[in-house]
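Of the protein chains in this complex, all but one are displayed in their positions.
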Amino acid sequence: MENTFELSVTVNGTSYQKVIDPRTLLSDFLRNDLELTGTHVGCEHGVCGACTIILNGDPVRSCLLFAPQVHGQEIITVEGLGTVDDMHPLQDAFREAHALQCGFCTPGFLTTLVPWLEENPNPTEEEIREAVSGNLCRCTGYQHIIDAVKLAAEKMN
Amino acid sequence: MTYKVIGKRVKRVEDPRLLTGGALFVGDVNLPNMLHAAFFRSDYAHAKIKSIDTSLAKEIPGVVGVYTAEDMGEAWEPGPPLVSPPPTLEGVVFNSRRQVPLVKDKVKHAGEIIAVVVAESRYIAEDAVEEIYVDYEPLPAVTNLEKCLEPGHPLVHDDLDSNLAAYLVQNKGDYEAAKKEADLVLKRKFKLDRGAAVAMENRGIVVDWDQKNQHLMIWDTTQSPIPIRNGMAARLGLRTHQVRVVAPFVGGGFGPKIMMFYAEEMVLPWLTMKLNRPVKWIEDRKENFYATTQEREQVQEVEMALSKEGRILGIKQKIIHDTGAFDPYGLTTPLNTQSHSMGGYDVQNYNSELFVVFTNKIIVTPVRGAGRPQGIYVVERMLDIASKELKLDPRDVRRLNFIPKDAFPYNHEIIDQAFVELVLDSGNYLPAYEKALEKIEYDKFVQEEQPRLRAEGKYVGIGVVPFIETTGVGPYEGARVAVEPSGKISAATGVGTQGQSHMTSFAQIIAEELGVEVEDVSLVSGDTAEIHWGTGTFASRGAVVAGNAVLAAASDVRKKVLKLASKILETPEDELELEGGLVRVADIPEKSISLGELAVLANPFRGAVEPGTEPGLESTKYFGPAYGATAFGVHGMILEVDPETMMIKIHKYIAVEDCGTMLNPLVVEGQIHGGVSMGIGNAYYEKLHYDENAQLLNASLADYLIPTSAEMPHIEVYHENTPAPNNKLGTKGVGEAGAIPVPAAFAQALENALPDFNLEITETPLSPNRLYELLYKSEE
Partner (left out) sequence: MKPAPFKYYAPQSVPEVLDLLNEYGYDAKVLAGGQSLVPMMNFRLVQPAVIVDINKTPELSYIEPHDKGVHLGAMVRHSQAEKDPLIKEHAPLIHETMPQIATVQIRNRGTIGGSLAHADSSAELVVVTTALDAKFKIQNQKGERLVPAAEFFVGLLTTSMEPEDLLVEVQIPPMPAHSGWSLKEVARRPHDFALMGVAVILTLDKKERCTEARMVYLSAGDGPISAPEAAKLLIGNEITPELITAAAEKAAADEIDPGSDIHATAEFRRHLANVLTRRALEEALQRAKGGN
């Protein structure tokens, strides 16, 4: 008898039902089974943060979750934050401040920051540095990312 | 022409897709019927293979095949040499040894591939990898740069009589004579350790052989798709039109993604042609530490002869450079070290003996800086040490030695990676240095701040370091620019993008030349179907070499536009303007024609044309400089160190950079910030811990520490502009600049913060533990 799991999950407002191998990491489920490739895989040991998604409102590492664990739950990935024609103010701010270069780590920063900005609408530079200290970026040195967050906070208030 | 876009802080055209998860990276490629590969990699760094048992692996459901070197048959051959030793140097010894697709007899570094599994999913493929059993005869590993050339030492390559990969001597003037005149001769030994690039995206390849069409499609995270295409076609006996390589969005390169051909790049195409199905391999992070190239390890003995005023009379140097188990990349990196060991200083006498050695570690190819940081490190450290011994202000010592601004172009007479004598094309070092000192408030710091903080028990120090960076080397790059019937512009160039913003900064060049909006220019890079000739993105050359090709092509299109428009509008060319996507008569703006209409007229569907007409408004041009453009800069930092816990905090960081004409200041600043973060990593956080068996002990991001936002200071960037005289844009590269001076500035600042200790730093990287040993334990 095959070892499978029947998974029901809502991602970016859409319900999905898939039969999967229970050991499938959530990051792989999103990328391969749902073809939502905006969530990126950088390390698979929970350090780099590129795979961060929003689970029931909280940013978490999707590489450290098995897909069955999100059965019946709600996920938002970077694709759910905005579209090319209608970007979230944070995405707009990232563009304006040149907060992305290769763009690989960017989705993880966005999903970490969107919930955080809702709870911290007026952050200081120190607070922003601390908030993103769990996301690695090799291209930007983080400075423009911090500028983008300040800009977004202004825009959103 | 009043429409100016070059030099503006333009928002990137590539961003919306990247921001909304809609950009294609190699890992996102998903083809029907696709298989997944996983590799069995050697645990041992140096071992003979006695037997390989793949029988159990083959039985796992979902496994399509398990292959070793034997299975490859005649298709098995080592990778081609990429970069031969410089043809212009006499007396060069070079033993070329190249990496192999699958190991045959002897493993030469941990992570070398012994077998490949192809299965329906990566999960199953990894299950099968666990069921492969290899019988090894372990051999002693070669790891020590200073000992590995001793007679009787274990050999990485048994067919050589030593671990010498290369030897050469570069000489300028007469050091020994200069030494005789010296008031001070300083001699020091430097130990510089390996570092990894750690791009956020690991490598990856997807290959798809279409048997009916006889066509091979390759997606590869490479920095050089065109050479990959050429080399793949040659290896597989295909014509170049039968192979297409696409490097889509690539998540950071920093050097190692230009290495060709990785073993995986040699194995995957063979698999897809054998199995007739697409095959995908995405490197995981653990593999990245074993399978992707690294750089920076050297041992140097440096001698500097100076006058009592601090004038450098000569430098003598012995470099032992680690190339890892193979040397496909030739001498590029250590030549860069040599060409930067005199910094931006006027040094008339230089003698440098280079030994490149094989070790049982992963291959060395350039990582951001590519040998330059090591050169700058040793010269700046020697000058700091000399300043102390001669009791001179270290700033005066720099000022005294800078190449003066009227001495350019300045021939250093040293061969560098461009295979010609290094000519520094332009430079104006003194004002940049003074600006840095002013912006960091050097005098105020040492006279007021530092004593005040000392009195409070705080240990703070300042370090300011100038540097040069050779950029913009050849051989060449090309660009194609075309006006489409829609009036929008399409363009292509061979330099792939891994975050450098080419799609925007090159679009700015075209937009200004043709009078269109930046968003209306669509530039493709990294697709061999779009442009046939090119080399790749490396050595801080994209803006210079590809940028100038883009300019040349766009200028040519502009000429064609004007010629045709002049005919249509019956107006002389010099009375025409290009703006807003239109060609207009200067004083009669209603008399105009759009670029799109012109493009249609330029490509008639029927009828006769004048002989010699080229259709369309399109041009392909190449740019190949005789020598590169030398950028320069000065970085400064103020840091605080806790002499009990060894924790450091950088309080202030300034970077003065001069890359000539900037295409887009936002992009330049981003490049500096990123480079500095890698430099700070190299200074205090990033160390690859290899043990005596050449085993890497910290192959994970939890243990190989790259800076987070918490480690990074705010960086103030200031721009100087000494335009490059040898290219129309006047631009120089800046991609690696940020990383180059940081370890030297860090060492200077740290020593400055701890004057009570007899601290002399001659190694990178440092760490809290190492600093503790240097401060509190006698030197071993």
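A few points about this structure:
A and B are the chain letters, set down in written order, and residue numbers restart from 1 in every chain.
Going forward, contacts are C-beta pairs under 8 Å (C-beta built on N, C-alpha and C of every residue); 3 or more make two chains touch, one makes a residue touch a chain.
Fair warning: this is a prediction, and the values are worked out from it, not measured in the lab.
The chain not displayed here makes contact, within the full complex, with A, B.
Within the complete assembly, B:Tyr685 is the residue of B:Phe249, B:Tyr377 or B:Tyr685 that touches the hidden chain.
One of B:Tyr3, B:Trp76 or B:Tyr123 touches the chain omitted from the figure, and that residue is B:Tyr123. The omitted chain makes contact with chain B at the following residues, 122-123, 126-127, 130, 284-286, 644-645, 647, 685, 687, 689, 697-698, 700, 702-703, 705, 707-708, 710-711, 767-769, 772-773, 776.
Mapped onto chain A, contacts with the missing chain fall at residues 3, 5, 21-23, 25, 28, 44-46, 49, 52, 55, 58-61, 63-66, 68-69, 71, 112, 116, 131, 133-134.
Heads up, the rule we're going with is that only the chains that are shown with their structure count from here on.
Inter-chain centre distance (chain A to chain B, centres taken as mean C-alpha positions): 29 Å.
By the touch criterion stated above, chain A contacts chain B in their complex at residues 21, 23-24, 31-32, 35-45, 47-48, 50, 77-79, 81-84, 87, 91, 94-96, 98, 100-107, 110, 125, 128-130, 132-146. Contacts from chain B toward chain A in the complex involve residues 9, 11-12, 14-25, 27-28, 30, 121, 123, 197-202, 249-252, 254, 282, 284-285, 498-501, 666-667, 669-678, 700-702, 706-710, 712, 714-715, 738.
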